[in-house]
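I have a structure here, written as structure tokens, and I will follow up with some questions on it.
Note that one protein chain of the assembly has been removed; the remaining protein chains are unaltered in position.
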Amino acid sequence: MASRASSGSKAKRAAAPHEPNRSRPGDAQVMARPSDALDIEQKLQLYYYMRLTRALEERLVNLYRQTKVIGGLFRSLGQEADAVGSAFALDRSKGDFLSPLIRNLGSMLVQGARPLEIIRQYMAKADSPTRGRELNIHFGDLERGFIGQISHLGDMVPVMAGVTLSFKLRGESRVGLVYVGDGATSTGAFHEGINFAAVQKCPLVVVVENNGYAYSTPLSKQTAARELKDKALAYGIPGIRADGNDVLATYDVTKEAVDRARRGEGVTLIELMTYRRKGHAEHDNQSYVPEGEIERWLRENDPLDRYTAQLSATDGVHPDALRAIDERVQQEIDAATDLAEQSAMPEPTDALTGIYADPPVADPLWYRESGAAVTEHERPAGWGVYEKANG
Amino acid sequence: MASRASSGSKAKRAAAPHEPNRSRPGDAQVMARPSDALDIEQKLQLYYYMRLTRALEERLVNLYRQTKVIGGLFRSLGQEADAVGSAFALDRSKGDFLSPLIRNLGSMLVQGARPLEIIRQYMAKADSPTRGRELNIHFGDLERGFIGQISHLGDMVPVMAGVTLSFKLRGESRVGLVYVGDGATSTGAFHEGINFAAVQKCPLVVVVENNGYAYSTPLSKQTAARELKDKALAYGIPGIRADGNDVLATYDVTKEAVDRARRGEGVTLIELMTYRRKGHAEHDNQSYVPEGEIERWLRENDPLDRYTAQLSATDGVHPDALRAIDERVQQEIDAATDLAEQSAMPEPTDALTGIYADPPVADPLWYRESGAAVTEHERPAGWGVYEKANG
Amino acid sequence: MAEVTYLEAIREALFEEMERDPNVFVMGEDIGAYGGAFKVTEGLMEKFGERRVIDTPISEAGFVGAAAGAAHMGMRPVVEMQFIDFISCAYDMLTNYVATSRYRAFLPCPMVVRGPSGGYVRGGPFHSQNPEAAFLHTPGLKIVYPATASDAKGLLKSAIRDEDPVLYFEHKYLYRRIKEEMPAGDHVVPIGKARTARAGTDLSIITYAATVWKSLEAAEQLEKEHGISVEVIDLRSLLPMDDEAIYETVKKTNRVLIVHEDTRTGGVAGEITARINEHAFEWLDAPILRVTAADVPLPYSPPLEDYVLPQVPDIVAVARKLVAY
Partner (left out) sequence: MAEVTYLEAIREALFEEMERDPNVFVMGEDIGAYGGAFKVTEGLMEKFGERRVIDTPISEAGFVGAAAGAAHMGMRPVVEMQFIDFISCAYDMLTNYVATSRYRAFLPCPMVVRGPSGGYVRGGPFHSQNPEAAFLHTPGLKIVYPATASDAKGLLKSAIRDEDPVLYFEHKYLYRRIKEEMPAGDHVVPIGKARTARAGTDLSIITYAATVWKSLEAAEQLEKEHGISVEVIDLRSLLPMDDEAIYETVKKTNRVLIVHEDTRTGGVAGEITARINEHAFEWLDAPILRVTAADVPLPYSPPLEDYVLPQVPDIVAVARKLVAY
């Protein structure tokens, strides 16, 4: 798999700073691929989740422009395949578990997160999954098997090492998947977490999403390593690079790592080559990106375009079938938006609950007569707008 | 060099948990080695520093048994070659710089630290290099070009990345060398520091002293990596393994890395294979070590024995010449011990000075009439003895 | 029953909790075959096996994070710092991830981080630290710091059973210096409750950990030599703090001396002073004073360490000033 995944049409484009690791149609024939076993329904599910990711983020952009989103907005445009394909390789019926990063909305949708939750969360509503406590897609659900990230990059790697350690200690046949960006591989937490998991042979898959940038920082300033998959050697685990914009390739490489983990063979590091077509967050104008780079990825390497073509060519899926999915997605999003807009903002005093199991409520500030102590004019002028400008 | 250094007589001993990476006499002939350029005086200097390291630590053991050493005592018995040979590869006339770890007394001696300083330091005397503030070999000197470690493992890697960054920023032709143990490679600080240095192409050499253990923890529980030199790949830098108990091999491999750094080619990671024949500190009874392992290293792979034999065989050095060095070493240590014993303990109030440049003295505790506020019976019963028992 | 040292009490708690609950497991450096740097976990590996007694790589952030992950899944990890000074390496993980997980994500994170703390043992600046003030400021964590062997046992059992993360600091100066008969049965000490270590009427000393013993020694001396009756309150828990016990003793003696081994500026004494000010200002007949370490890293040489740390004569001197006020 490694060699198949890392053979790419490198020569095609000359001095592009961030090169895809593109799998070619022919690659599929080399050996049996896990995705060969996917039925058409599953293949359409992959399409659904990718489309849902993209359309949902587009809706969030609208809401953001209407200043209905509180805080920054993070996009995964052009990276939908890697999040969806990798998460799809988990087995939800077995209780597999994942921890997404900021570009992995798609993986959460696969794991069962719903658009309504996402929109409420971005709008900081009382009935959002974190009741307005945390931002954007920072939330989780033990039942459905995903765990909310915190902002501090790398920290979820040790945490998922521990989640999967518990699977091992209890003899459960469950697997965990943790995402990090190329930038996050530089953190001490990444290093300590993956090393710990490797020594313990935890059933963990580490997906490094190499999208070429960490905020404005290109990979060359992040590490001198030639490929991020090379980092696996430092931990004595297999490292594999694959085309992150080919949803089936992403599925394949992850599925094999998941199977390996489930067989008790430990950690795998997967580098998925993709590209961040939008800025770090909506406010970022990407002035640091070499001219033409974004356009080239859009033109030549859009994961939805590629998958659409593939479904038609290989599986004979008629465009109408996909259009039907697109419509369903839009309807879901419309319905979710309507509901989310109706949701109330949190009650101020809810801020004091749940810091401990016991006591369940924090000491109130004695000088606050009620939640109404905060008068309207106290809201910082231009919040929201402000955050957007500075993200 | 890499291949020469990593060819070893692996087959010789069967299931030894920690195998040396032994260079053979024949290896030297493969190509020109930097150590070929060492004259006999320099070769005897190497012997002197190794002997001085060993004899000085033996003296410290005596002082420790007399409870004259405050706190724990850390030995580098059997590891003298790696510290001495690597440090010897620096060019003191150019202002090269190093940061030792707890097993690298030898490297400090090469860099100019004197036995009197070491003994005073272990005895916590007023005129010790840290005036009684820090333990054992935790001290440095910017003039002579070494910097004192702190206990927190890994932290010196970022610090030396910064030291060598300053060399680069100023266009100085200086090189830095930082030591870490096999255990310290698991720390986030190691990872962040070496990655930063690699990206910046700092003139830094990272020596990983693989002595088989971190306290009681064998390498297999520290990392799943097969060789620690493999960690270099994660940072896109060369990684080389060499026989740490062959002082000339250690010199060679380090010298090449130092030259490389001085040429502006960046960081090298060197794994030196050695063995910790004593416990983590004097109190440690090494019950966790497989039977026979220590004895085998003593018998077959003592760095001083090997170097003695080598000096005689290759350079025709007469045993008398070495005995004369041994005697000089003893005299130096005797003289240093006498002086150190005469040194006073610090004045209590010195504890308040020098936390800031300004103000130069910390606020005194207002209720302390004088330094005499502490009466003798306030000393914890059995201190020293206590510390030894628990290190 | 035989007397048990502070260290043995900790070990007993670990044994009993691991027997009681199969979800409890321990992690840390050299805690398995070696039994830990101070031998606190000696015998655990033999009894419970490598699966539940995990030797870790040197990566405090790594295994604290792993503990959190396991805790989410229903395990009850107890993590050892070889010396508590190394908890600083897990500061981000503890304050940002562990402490907030219930609040921000409704994710329980029941885990314990424990380790040898404190000075008076010639450990120098990096083997003597008192880390409580660094974490007092973090809602979501609990902090205990026992002074007696029975509290060491009872509080560790409570910490392991707690639904939230608990930092359990054990004072290494006390490890083998104090012993006590253990209360029979399942001895549990509630988190958040102070203890009156000595009753008195003229002055209250509020303290915790090793300085409880210094304070008791001073109290004895003050009684005998100066006829001053001192009440000594051992806080035991720092987060949450037993406000009731604090206000009660203030109302009883009207004079307060806070003693802690940690450095002065930003230490726990400030918080206690603020609380008393807010809630019992009327009852104060004198300023609240503090005896603490001087504001420097703890030096290693005995005369320096002795000078920097609080000592019995300091407590006696300040107590006398307060009573004379």
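Going in written order, the chains are labelled A, B and C, and every chain counts its residues from 1.
Note that in this section contacts are C-beta pairs under 8 Å (C-beta built on N, C-alpha and C of every residue); 3 or more make two chains touch, one makes a residue touch a chain.
Since we're looking at a predicted model, the values are computed, not measured.
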Touching partners, among the displayed chains, of the absent chain: A, B, C
Touch criterion as defined above, residue of A:Gln42, A:Ser216, A:Thr314 or A:Gln331 at the omitted chain: A:Ser216
Which residue of A:Val178, A:Ile237 or A:Ile355 touches the chain not shown here: A:Ile355
Omitted-chain contact residue, chosen from C:Pro125, C:Gly200 or C:Pro302: C:Pro125
Among A:Arg54, A:Lys125 or A:Lys255, the residue in touch with the chain that has been omitted: A:Lys125
Contact footprint on chain A, counting only the chain that is left out: 70-71, 124-126, 130-135, 138, 150-154, 183-184, 186-189, 214-217, 221-223, 287-288, 345-352, 355, 362-365, 367-369, 371, 373-375, 378-381, 383-384, 386-387, 390-391
Sites on chain C contacted by the missing partner chain, in the whole complex: 85, 88-89, 91-92, 95-96, 99-100, 103-104, 125-126, 133-134, 136-140, 239, 262-263, 265-274, 277-278, 281, 286-290, 295-297, 299
Residue numbers in chain B that touch the chain omitted from display: 130, 133-134, 138-140, 142, 147-148, 150-152, 155, 157-167, 169, 188-189, 191-193, 195-197, 199-200, 354-359, 362
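Keep in mind that, in the parts below, only the chains that are shown with their structure count from here on.
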Centroid distance [mean C-alpha coordinates] between chain C and chain A, Å: 41
Inter-chain centre distance, chain B versus chain C - centres from mean C-alpha coordinates, in Å: 35
Shared interface positions of chain A, touching two or more other chains: 188-189, 191-192, 195, 199
Multi-partner residues of chain C (at least 2 other chains): 56-57, 59, 61-62
